[in-house]
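Omission of a single protein chain aside, the complex is shown with its protein chains in their original locations.
A, B and C label the chains in the order they appear, each numbered from 1.
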Amino acid sequence: MAVLTHLEAIRQGIWEEMERDPSVFLLGEDIGAYGGAFKVTEGMLEKFGGDRVIDTPISESAIVGAATGAALMGMRPVVEMQFMDFIACGFDQIVNMAAKIHYRWGAAVPLVIRGPSGAGVHGGPFHSQSNEMWFVHTPGLKVVVPATPYDAKGLIKAAIRDDNPVIFYEHKFLYRRIKDEVPDGDYVVPIGKARVARAGTDISVITYGAMVWTALEAASQLEPEGISIEVVDLRSLLPYDEEAVLASVRRCNKVILLHEDTRIGGFAGELAATISEKAFQDLDGPILRVTAPDTPVPFSPPLEKYFLPNAQKVAEAARRLAAY
Amino acid sequence: MAVLTHLEAIRQGIWEEMERDPSVFLLGEDIGAYGGAFKVTEGMLEKFGGDRVIDTPISESAIVGAATGAALMGMRPVVEMQFMDFIACGFDQIVNMAAKIHYRWGAAVPLVIRGPSGAGVHGGPFHSQSNEMWFVHTPGLKVVVPATPYDAKGLIKAAIRDDNPVIFYEHKFLYRRIKDEVPDGDYVVPIGKARVARAGTDISVITYGAMVWTALEAASQLEPEGISIEVVDLRSLLPYDEEAVLASVRRCNKVILLHEDTRIGGFAGELAATISEKAFQDLDGPILRVTAPDTPVPFSPPLEKYFLPNAQKVAEAARRLAAY
Amino acid sequence: MPAVNKARRLKQAPRAPDPSTLERMLYYLKLTREAEYRIERVLYRQGKIVGGVYVGRGQEAIAVGSAIQLVEGDVVLPSHRDFAAFLIRGVSLREIFCNWMGRANGPTRGRENTLHIGNLRLGLIPIISPLGDTCPVACGVGLAFKQRRQQNVVLVHFGEGTSSRGDVHEAMNLAAVMKLPVVFICNNNAYAYSTPASKQYAVRRLSVRGAAYGMPGVTIDGNDVLAVYAGAAAAIGRARAGEGPSFIECKTFRMSGHSAHDAADYVPNELFEREAKKDPILRLEKLLLSRCLVTPQRLAQIDETVRKEVDDAAAFAEASPFPDGAEAVEGVYCGERCFWKDRRAGGGPGRVPA
Partner (left out) sequence: MPAVNKARRLKQAPRAPDPSTLERMLYYLKLTREAEYRIERVLYRQGKIVGGVYVGRGQEAIAVGSAIQLVEGDVVLPSHRDFAAFLIRGVSLREIFCNWMGRANGPTRGRENTLHIGNLRLGLIPIISPLGDTCPVACGVGLAFKQRRQQNVVLVHFGEGTSSRGDVHEAMNLAAVMKLPVVFICNNNAYAYSTPASKQYAVRRLSVRGAAYGMPGVTIDGNDVLAVYAGAAAAIGRARAGEGPSFIECKTFRMSGHSAHDAADYVPNELFEREAKKDPILRLEKLLLSRCLVTPQRLAQIDETVRKEVDDAAAFAEASPFPDGAEAVEGVYCGERCFWKDRRAGGGPGRVPA
């Protein structure tokens, strides 16, 4: 066991998979000599060589398409988007080519697209987006969003071993801010299994990614007030762990859905639909959403702060719901 | 008043706007001499000339980007996607360039992107998609989905006059199958106002696009069984008429959310979240969804039929809910 | 019926086909023409084919003259008009007809239509409708070959209309930078749907694009199967030798509407008449006859074989069942209990049937 940052845990996961399986290779911009914009792939060029750590021209569509072609040949490409915002430039290759191949003619497409997403570092409208819903709404993809170093390592391994295209969101705010003990050797966290990050009895806060930490902070704030919060960390959104969501709702009977992504069409909607169909009888209050508002991500610190959900906003919603 | 098909109503709307406002022009593939793959723009080249009806190379990203540039210069481009499936090829220009300009620096982007979407004509996985949610989840865009010829004409006019980028979905199944009386002259249907397509008292079916007709068919089937269905036609998804949705739920106390789009991350989720937050007290039963399953759209008729929601599936859900 | 190309390794392909290859090419040209005719002009009009119908009438020589040279492990990504590529790689006519008619025993089990048929064992990756998308994918196939030090090559076909798409650019640039064994083949048939080449690009020859990326670019007569053969041979040879990608513009003409429902009124009749004279099948027949490489009797035999094969395939497909609707929701993901298990297409290319 070593204490690793979120970023180091991801690096270790990729590293171990590359050691384990010679068909795993990396493709992206500035990931070789430079080690990636955030240094996730640092040291990998030296270790694994230029055939397996490949710097590309700036062409996201070609990168994703080429990774798909290699995956069809039995390779296991791991693509880095320098920022997940730029995944929009390779969008068609993801949603039309990679996502649909297996359904259309049965081939496996073992492909991972990973990179930094999310706000909180004053990156402005194009270095801060949470755009996971485009892919959650695309059958044939998997979408993974780890919150802890342990999960980040175990899930990137699961993603690399998966025979389907996986979009892997790394929250840049967590990269160096979150540290935790991570087992040295091989382990896998299965895609599709949620985790109760904190057990509670009054209100279930269901969330994912960086917002797991926000929920935990809110839970601590509310404890002295006698409000017991359960925090469910979804870990992956497609597939997502419906059973775990419903079980938590059945335990707490009140629920807050929390995400950093904007509101309309965000994942909270999906959860609300499932809960209000399948746990309707178990609800003792309205389902509340705490999300970013429906705007691009603004740059200036006070604007970005206003934009982002935080523990205070969660706590306020929880107090309202507790009083219901 | 003339009886027009859905398609003719759209054509008439565009035509009148082009007569009214010289800054309106059309950009797309095969829209000139050929009149568009579905003939929506037939006759327009002859009438308005090659400066205003422009055939482009096959380059959706350049088309959308060029339209955005022209819009910034005060023109009012109307872009045709030959099929809405191919909008994925111009995706980045829509969600990152066009959608965010006004928020970022205040310019108006009066741009319409329109084209045929939806299944039911055995078009296979790439000529059948309902991909409206990608844009519903992009702040800065508007998303319009007419169900009737009257609305199609009034809404395309509203879209062209709007100072924001509007994505306008025309359901290809309706193009020539639906006919109705449409006023000859100028009228506008405002974006963001839903319509009660049929009043009812027991169950509210909230839907949009081609599924409005499916809901109406189900309502007719259920009438003799003594189940009174209200059908709400949303007309636009971004913005959508929250008030109309909540009012219908408060009238019927039971609700079915219906769309042709796939389930996870579909618009029903958004509606379920809003209803279960804001009309929680008014619900007398679980919120049910009737949607396509989470797969690409298959080609072969029996598969496509199984994939698509239909009146029977809506009626079954309604019977279950009525018995609740 | 000529035997299918034997798997073999070639450092440098010969620039001219031997007599047996010539006859095989004629056979595939004819088989393609007849099969597409049956689909477009017979079955479609009888309402037996639903959905879009695109054919490559008049431009069959491009796929024939190039795919015929592929060996075991090579991969081709045909355009929507390269019917012959599927036949040459070993997909049966029966399978193709079943696919076109949405039958359960077609290779996509009814999920896909037309030539959207993939088979990794046979080295076939199908087009998807968003045009140009296969070009980057071809790069990835070539990249895998390069990483594995495999001397295989990839061919990717696309129309001149498709050449406008950004994906084609990104792919050609990537292939050139990485020296990938990819042959980019532009089927320039003068129209993209109703759009003439003059509205698609502003150069005389698209092959100038080769130089723009740092790869050879040639323009050849795509209706001359020998010219296609020679052009493809040179490019394939370069690719196998590790010298990187090439670009071949094949000039041809779309002797049909864009799809079966399109009367192509926008194409001047003179053009059709002029281009009909360049028909690749007539040209090859004439050549073979003049060189006494084939007899009129043999030609008649081939025609007969072809007709029977098409009859058989059409009858087989028509008699085949449609899939069960409930299958629609299966096989979205590749996993342990795979819907595709019995016909698994994944896992790298296998061998072309010998």
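Methods note: a residue touches a chain if its C-beta (ideal position, glycine included) is under 8 Å from a C-beta of that chain, and two chains touch if they have at least 3 such contacts.
The model shown is predicted, which means the values in this text are computed figures rather than measured ones.
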Displayed chains contacting the withheld chain: A, B, C
Contacting the left-out chain in the complete assembly, out of B:Gln12, B:Gln93 or B:Ser128: B:Gln93
Residue touching the undisplayed chain, where the options are A:Arg20, A:Lys47 or A:Lys305: A:Lys305
Contacting the left-out chain in the complete assembly, out of C:Tyr201, C:Phe272 or C:Phe322: C:Tyr201
Sole contact to the chain not displayed, among A:Pro125, A:Pro139 or A:Gly200: A:Pro125
Chain B residues that touch the omitted chain in the full complex: 25, 51-52, 54, 56-57, 59, 61-75, 77, 92-93, 96-97, 100-109, 139-140, 142, 163-164
Missing-partner contacts on chain A, residue numbers: 29-30, 33-34, 37, 55-62, 82-83, 85-86, 88-89, 121-127, 293-296, 298-307
Absent-chain interface as seen on chain C, which is shown: 164-170, 173-174, 176-177, 199-203, 208-209, 211-215
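By definition in this document, only the chains that are shown with their structure count from here on.
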Greatest separation from chain B - chain, by CA centre: C
Approximate Å spacing (C-alpha centroids) for the pair chain A, chain B: 30
Whole-Å gap separating chain A and chain C, where each centre is the average of the chain's CA atoms: 40
Inter-centroid spacing, chain C versus chain B (mean Cα positions, whole Å): 37
Per-residue multi-chain contacts in chain B, two or more chains: 85, 88-89, 125-126, 294-296, 298
Junction residues of chain C - those touching two or more other chains: 108, 111-112, 116, 128-130, 166-167, 332
